[in-house]
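Before anything else, here's the structure in question.
Of the protein chains in this complex, all but one are displayed in their positions.
This part shows subunit A:
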Amino acid sequence: MIELFDVTKRFGSEVAVDGISLRVETGELCALVGTSGCGKSTTLSMINRLIEHDGGEIHLDGQPVRSFDEVALRRRIGYVIQSTGLFPHWTVARNIGLVPRLLKWPKGRVRERVEELMQLLGLPVAEFADKYPRQLSGGQAQRVGVARALAADPDILLMDEPFGALDPITRETLQHELRELQARLHKTIVFVTHDMDEALALADRLVVMHQGRIVQQGKPIALLHDPVNPFVESLLGGMDRGLKEAALIQVGERMLPLGPRLLASERIAYGASLSQALSVMLWHQVDRLTVVDEEDIPIGELSLRRLLGAKAS
């Protein structure tokens, strides 16, 4: 659990972070969103003390971060940044094994852990272990960055726009993988992004920042429904909020069991989102879809009425 109590940071006369209070529960993914320069990175870096806060307190599991030795603190917190910051003179395997080696793990255990992580992140050991960072694509490099952050199995992960420099397709793949990883590992994650779709897709808790302050926080759906002011509303997508919410709801949650009627000709996967279902309906100009499972076997149906009506609930 990470808690911030009235945390403030000034750079000279400029107040970068202005009295922030925030609580990230264990196993929760908290996304910090806001326009560039609103203090997201500063907030993140104060948690692992790359930047020291000048006011308030930051606690990890109830203990002030200042009570830890800063080097020891950072070794138990995973850190991922947009540009990866991989060491260009080290191989992939050596980069990933950095923190375990700093922690003086025995050699064999470091090697095992590195191979385990490479498999977890979809980096075949034989192909990638001896490559250098410059030989990797952006997506591969960021996978290595994530593997390096996870190497010593930290409880907490800090991610500063980790997928911000990737092309949209790679970004979506990595978002998807992060979600699956998180479902298995249950890390406590603070995730900085300025991409609202990314934040909505990943976050258990969404924190909107503006000019060094938190303007609103809560569950993504709650924020979509009740933005406190026009700024949050427009950040969340303004008129597109309906579609953004629909993107968060799975078809499976809204479908009805197969009825006596003939199957609709167009199909949609059980795990697809309502916004994708709506798009299929618009495209084929139909108001009914057959819902199928992973094996493409029909398991239910979704009507436009149901899709729309469900939203009100």
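The working rule: a residue touches a chain if its C-beta (ideal position, glycine included) is under 8 Å from a C-beta of that chain, and two chains touch if they have at least 3 such contacts; residues count from 1.
Simple rule for what comes next: contacts and distances are computed from a predicted model.
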item: From "Acetolactate synthase", "ABC transporter permease", "LLM class flavin-dependent oxidoreductase" or "PadR family transcriptional regulator", the hidden chain's UniProt protein name; value: "ABC transporter permease"
item: Touching the absent chain when the full complex is considered, from A:40, A:53, A:113 or A:148; value: A:148
item: Omitted-chain contact residue, chosen from A:71, A:169 or A:183; value: A:71
item: Sole residue of A:48, A:217, A:290 or A:303 that reaches the chain not shown, by the stated touch rule; value: A:48
item: Absent-chain contact - pick from A:85, A:122, A:138 or A:242; value: A:85
item: Contact set of subunit A toward the excluded chain (per top definition); value: 48, 50, 71-75, 79, 81, 83-89, 98-99, 102, 132, 134-135, 148
